[in-house]
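Got a structure for you, written out below as structure tokens; questions coming shortly.
Heads up, one of the protein chains got dropped from this complex, but the rest are sitting where they should.
The block that comes next holds chain A.
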Amino acid sequence: MSGRKKSLLKVIILGDSSVGKTSLMNQYIWDTAGQERFQSLGVAFYRGADCCVLVYDVTAPNSFKNLDSWRDEFLIQASPRDPEHFPFVVLGNKVDLDNRQVSTRRAQQWCQSKNDIPYYETSAKEGINVEMAFQVIAKNALELEAEAEVINDFPDQITLGSQNNRPGNPDNCQC
């Protein structure tokens, strides 16, 4: 990286078909088809993502169950530098509907078990929580960026340190 600040954040939104991914996103995020047969194309899009948003439909338990798989899929395909701390956000969408099937508690438990992923319940239709959720997404993504920059600042020192211990260096060969 040239050290130049990114002007854009790349946020990936994943989830089962018709959980409301398209409705959640604003127009600045690229949208592709979500069918299974498109999945192999995902790799091209995952590359260099700053944040991954996992969406499920609170009225569709299967879409919640699949969050695990979506998360794994992302981690395998995107291979982020630090998978344990990669910023995910989970959104339970369609809370405006009456026939809710997945309880808040169940979703929160799952999120806690995955390194405390932030969890929000949204309604893209009513605009509930969407903006706030995306602010958090942006914030978390920026934090990752900041960390990355910190890492980028360090290489020089690391190189210096390793130079001292270079085995081929006769000065250090005192044993």
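Criterion: contacts are C-beta pairs under 8 Å (C-beta built on N, C-alpha and C of every residue); 3 or more make two chains touch, one makes a residue touch a chain; residues count from 1.
Here, contacts and distances are computed from a predicted model.
K.L.:
Of the options "GM22146", "LANO_0F00870g1_1", "GPI transamidase component PIG-T" or "N-acetyltransferase domain-containing protein", which is the UniProt protein name for the chain that has been left out of view?
P.N.:
"GM22146"
K.L.:
Suppose we count only contacts with the excluded chain; which residues of chain A make the list?
P.N.:
Interface residues of chain A facing the absent chain: 4, 6-10, 16-18, 22, 27-28, 30, 32-41, 43-45, 47-48, 62, 65-66, 68-69, 72-73, 76-77, 79.
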